[in-house]
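Below: one structure, written as structure tokens.
Excluded from the complex is one protein chain; the other protein chains are retained at their positions.
Going by the order they are written in, the chains are A and B; count residues from 1 in each one.
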Amino acid sequence: MSIESKLIALGLALPDVPKPVGNYRPAKRVGSLVFTSGQTARINGVRRYVGKVGREVSDEEAYLSARDAALNCLACAGWAAGGVDHIVQVVKVIGFVNCVDGYDKQPAAINGCSDLMERLFGEAGAHARSAIGVNALPSNVSVELEMVFEVA
Amino acid sequence: MSIESKLIALGLALPDVPKPVGNYRPAKRVGSLVFTSGQTARINGVRRYVGKVGREVSDEEAYLSARDAALNCLACAGWAAGGVDHIVQVVKVIGFVNCVDGYDKQPAAINGCSDLMERLFGEAGAHARSAIGVNALPSNVSVELEMVFEVA
Partner (left out) sequence: MSIESKLIALGLALPDVPKPVGNYRPAKRVGSLVFTSGQTARINGVRRYVGKVGREVSDEEAYLSARDAALNCLACAGWAAGGVDHIVQVVKVIGFVNCVDGYDKQPAAINGCSDLMERLFGEAGAHARSAIGVNALPSNVSVELEMVFEVA
């Protein structure tokens, strides 16, 4: 079953590859590794879940924000790898959560990415992960993720 | 002399591998690289050095927090590599310090990790490193580290 079919079965879809806003690329491949650029929940140009978690953005929205950022990371990896079905495994995720001082549930937000990877790739979706809080993100989004994939 | 013997000689010990709090793993291996998940000073389940550096947590405690987070990173790398003695070299450290606005001694905190790596691995412990301040971390810990190791 292809990744795109699995996404559809989950009620999701692979978004358009987000257009970089500078002299960089959606992702870069070196050997069998693909590093994605930082992605947000702006799916097909529509920005959602804007603001700080713990103030304008709820825990549930932060989870969805990480899930949608992960969809964009998948699209970027597919762009660099010649399609998402060339992904062999998920290696690493770092998730930055735009949050109020003292907010401490960043891992629950980044589960929005990790849960999706497990559903799409099973054991190959297991990854190393860091969840970090920050005081500001581009365009005031609530979550920014970057990912590393191994590709065929 | 094994890494565990060296730790004992330093009055330290390899902690239990921290249990992930989501669909991710303590570390992920790809080729000869192991990427750890973000680790904190929660050793064997006991959380220490909680709060912001520059307010609740002193510079000295931040140093120990980074040292203990590095011990957890070692445990994670050993989990992925079939034992810590399979570590060939330390490649990279990124350390996030939960701190008050304007705090500027993040490098002194992350020295708690770097000094330990030098003591355990000598020249092979030398690594690239970034030290970053942030306004919030999971469970309000004072330091979170992720590391990259080369393994045999």
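The rule is short, and it goes like this: contacts are C-beta pairs under 8 Å (C-beta built on N, C-alpha and C of every residue); 3 or more make two chains touch, one makes a residue touch a chain.
Note that the structure is a prediction, hence the values are computed from the model and not measured.
If you put the hidden chain back, the residue from B:L71, B:I94 or B:L145 that touches it is B:I94. Between the chain not shown and the residues B:I43, B:I110 or B:V141, the one that touches is B:I110.
Although one chain is not displayed, chain A still touches it through residues 20-28, 30-31, 35-38, 76, 96, 98, 134-140, 144, 146. Summarising the interface, chain B meets the missing chain with residues 32-33, 89-94, 97, 99-108, 110-111, 114-115, 117-118, 125-135, 148, 150.
Rule of thumb we're sticking to: only the chains that are shown with their structure count from here on.
For the pair chain A and chain B, the distance between C-alpha centroids works out to 24 Å.
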